[in-house]
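Below is a structure I'd like to ask you about.
Note that one protein chain is taken out, while the other chains of the complex remain in position.
Letters A and B mark the chains in the order given here, with residues in each chain numbered from 1 onward.
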Amino acid sequence: MNRPSSSIVGTPMDRVDGLAKVTGQACYAADYRGDRGAAEGYIVEAPAAPGRIVRLDVEAAEQAEGVIAVITHRNAPRQRPHGMPEDAGRFTQSHALLERDRVRYFGEPIALVVAETLEQARHAAKLVEVEIDCGEGTFNPFENAASAVKPDSLDGADQVDTDKGDFDTEYAGSDHRVDADYHTSAQHAAAMEPHTTVAEWDGDDLTVHMAIQIVSSAVEAFSNTLGIDKERIRIVSPFTGGGFGSKLGIHNEAVLAALAAKAVDRPVRVVQTRRNLFSNAPHRSRHRQKLQLGADKKGRLKAIRHASLAAMARDYPFAEAPASPTRASYAVPALRTTHRVVKADIPKVDSMRAPGEAIGTLTFETAIDELAEACGIDPVEFRLRNEPDADPQTGKPFADRRLAECLRQGAADFGWQGRQAPGSRRQGRKLLGCGMATAIRPNQLNPAEAEAHLTPDGRLRVRLDMTDIGTGSYTILTQIAADALSIAPDRVTVELGDSEFPETAGSGGSFGAASSGSAVYEACREMVEQLLSRLNEQGHTVNSVSIDGDRVMTGEASVPLATLIDAGGLTVTGEIDPDNYDSGEKNYSYGAQFAEVEVDADTGEIRLRRLLGVFDAGRILNQKTARSQLMGGMIFGIGGALLEQSLMDDRYGSFMNRDFAEYHIAVNRDVPDLQVRMLAGYSEKSNPLGSKGLGELGICGAGPAIANAVYEATGIRVRKFPIHMEDLLPSLPRS
Amino acid sequence: MKAIKITVNGRTHEAGIDSRRTLLDFIRDTLNLTGTKKGCDHGQCGACTVIVNGRRINSCLSLALSHDGDEVTTVEGLAEGDELHPLQRAFIDHDAFQCGFCTPGQLCSAAALLGEFREGLPSAVSGSHTPFVEEIRERMSGNLCRCGAYNHIVDAIAAVAGEKR
Partner (left out) sequence: MKPFDYHRLASEEALGKMEAGRYLAGGTNLIDLMKHQIETPDALVDVTRAGMDTITETDGGLMVGSQVTNTDLASHPAVRRDYPVLSSALLSGATQQLRNKATTGGNFLQRTRCQYFYDTTRACNKRAPGSGCDALEGLNRYHAILGASEHCIAVHPSDMAVAMAALDAVVHTRKRDGETRAIPATELHRLPGDRPDIDHVLEDGELITSVELPVRPPRLQAYRKVRDRASYAFAVVSAAVALDVDDGRMRNVRIALGGVAHKPWRASRAEEMLEGQQPSAELFDRAMDAEMAEAKGQGHNDFKIRLAPRTVVAVLRDLTEVTENDE
């Protein structure tokens, strides 16, 4: 296979959208100002659930100053029933709201107040009176474990359950065992940009400016919800202010904006409030993960059982796969994994950055640390000793697996000293400890198409419906196109986030760069083919081209583009078909993370001192943006280990800490200098670019490395996350 | 409706506004200067940070009426014509953002921070042994960044502050 030439790809090129972002010119959904001024929609949430609306009085709201309409189940435009068609995926099924008098979960919209201004809409929303006849709700999956069921499918994993070898026998025959339940908290993606939609109808045509990760499935979702042809829907999303999974699909404000705009025959903007987002955008379920691990005297794993229990939102089929990374991590003769869910009357549960791995490696890699200690073996050595040479579950080969290299380099760069006696290192009133863990995340390639358009004056325009949610799509696609066509990056314009552009799988699952990048690469290769063929028709015998200004440079000559391309320019398309890259091997990105923490001996406060990650993500497309993404992932890992926790009051099914004052994401001072190392590489089997996904890799392993460091600092093994001071306080010595 | 006069980025605007309008909504929706962002609307994220009379504040928690006669600088006012503010340049150089949504607030915060250094205003970590980066981290902790560009934000500010010192 030919490796693409590389002069721009791989360099730390500045973001091409950087100027727009630092000058405030980047246009996010809420910044869109159409010709017809948009009315403001404000969501009225159900104050209790599950139940039925027995009284809904909107008269006072309708009479309030500036109010244009109050949309409820009584007057909402027609929609297809929620969840239809049944064979559609969760992103594309009908997301109907305000369907009947039924309320599924706390905070579900029961009305949208539409007014001239935000102030008017917000006030009028408070005038809506509602009574809900509440039934018994199911909120806490652990208290309702008896009603757990096997989900039909898992996100990001082929099988719900797996069972290889004879777990019971191997576990019973193990010399060292770990048997523990771990709990992880519900979490919210909490992107800085709230979910926002501006909907505008022109007759039966709907235009939507919105914050979204995947444009094409959003079109289908609107189509299935509103019962209109996909061709009548246009989505525009040039900039999205972070997604982390929460904007993969459309959410409540989007449906409400579309319904309201139809009802009032005027553009309507709905921006979810920060409090709305905790009920009206998806969250990661709390999980209980049972881990039973066994090893022999030499520290070789004999048995692994990983059983996960979580909540699934009723009527929304999503289940996370925390045991998925467990299936591919270590050589082990007996491996049993199961996932169960309790259907609950709670807001949507859906993907949050690194679904599966973020909380799966958090618990599993902590348990591995426990087992390594039980075996008396250094945790790095323990992992190396159990490194598999083929996929432990299926026996298939790994496409390329450089985890051992990550572990060795990480240990060296971090200055790993081996496991110290817990609680033995002190500096003043601080207890110090180090810990480490491995990172693993499946690498994927999804279908994508792209269009390239070259003008006679030598400007290349690339279009696809890919999004840039902060990942750097604009930049890497510019680099890929520049290399593929040997054209200067400043002659390339990448246009994204528009459903009129060729379809991609969008941003998600760490597949965005590879999938859309490969499509752009293929489109540009097609452009090269066309140019070569035209050059050859003109008698030039050439097999490569580059573009310099308005001329094509060939080995022997410089030909004006205008002689090859007519005034309208040359448009070609390219696509990537993942089947061509399905080698049957197991393909992952890898990493090893090392952390040092300090724990205040008086208060139990935990602060991170150091975090170093070494990652294998194949060929790095842009050193700068890749580093940033990995760092961002590592900070999510800090959050999962020490900070983030969406707390539900299980009497009511309501999240209580619905703001940034109480839902703690890391602030600047929580984050020390993060060390990021990326192994040089090229993943032949992944895609034509040689890259592997890294948008979620940084989370994996970061949390457990921190948790294991807390253990070394204190000697206290906490099996619930986030770890807080009160988990350590009871065991800290009296002053 | 109440009349106010506010100078934003050197230009004076007179408008009649709903007394409930915050400075943030005034900037974004009365003046249509949409660079300043609304991330939480309750002073808990910093995306709406603007500089008022030389001091950075959360524009979401301030009534526009309270700022009658004030001078406001938003992200759109940091550059001088086509000449980027050194912080804007440094943010690009250091990749101090990803999605960009918190960036206008980070930049206004950072610009005001440079002034706070000059004024000698203390922070919670100020002390003779505090590393410079730790000072920046504490002083920039009022601007959340979910993408996690914190290290790079600190690098960018340190680079500019270093030049100016």
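Throughout what follows, a contact is a pair of C-beta atoms (placed from the backbone, for glycine too) under 8 Å apart; a residue touches a chain by one contact, two chains touch by 3 or more.
Because the structure is predicted, anything quoted here is derived from the model rather than measured.
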Residue among A:G203, A:G568 or A:P733 that touches the chain left out of view: A:P733
Contact partner of the left-out chain, one of B:L65, B:A111 or B:A159: B:L65
Contact partner of the left-out chain, one of A:C27, A:A48 or A:A331: A:A48
Interface residues of chain B (partner: the chain not displayed): 2, 18-20, 22, 41-43, 46, 49, 55-58, 61-63, 65-66, 109, 112-113, 116, 119-124, 126, 137-139, 141-142
Absent-chain interface as seen on chain A, which is shown: 47-48, 65, 106, 119, 122-123, 126, 429, 602-605, 607, 642-643, 647, 649, 651-652, 654, 656-659, 661-662, 664, 666-670, 724-726, 729-730, 733-735
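The definition used in the following text is that only the chains that are shown with their structure count from here on.
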Residues of chain A touching chain B in the complex: 12, 14-15, 17-28, 30-31, 33, 117-120, 123, 189-194, 239-242, 244, 271, 273-274, 469-472, 624-625, 627-629, 631-636, 659-661, 665-669, 671, 673-674
Chain B residues within the chain A interface of the complex: 18, 20-21, 25, 28-29, 32-42, 44-45, 47, 74-76, 78-79, 84, 88, 91-93, 95, 97-104, 107, 133-134, 136-138, 140-154
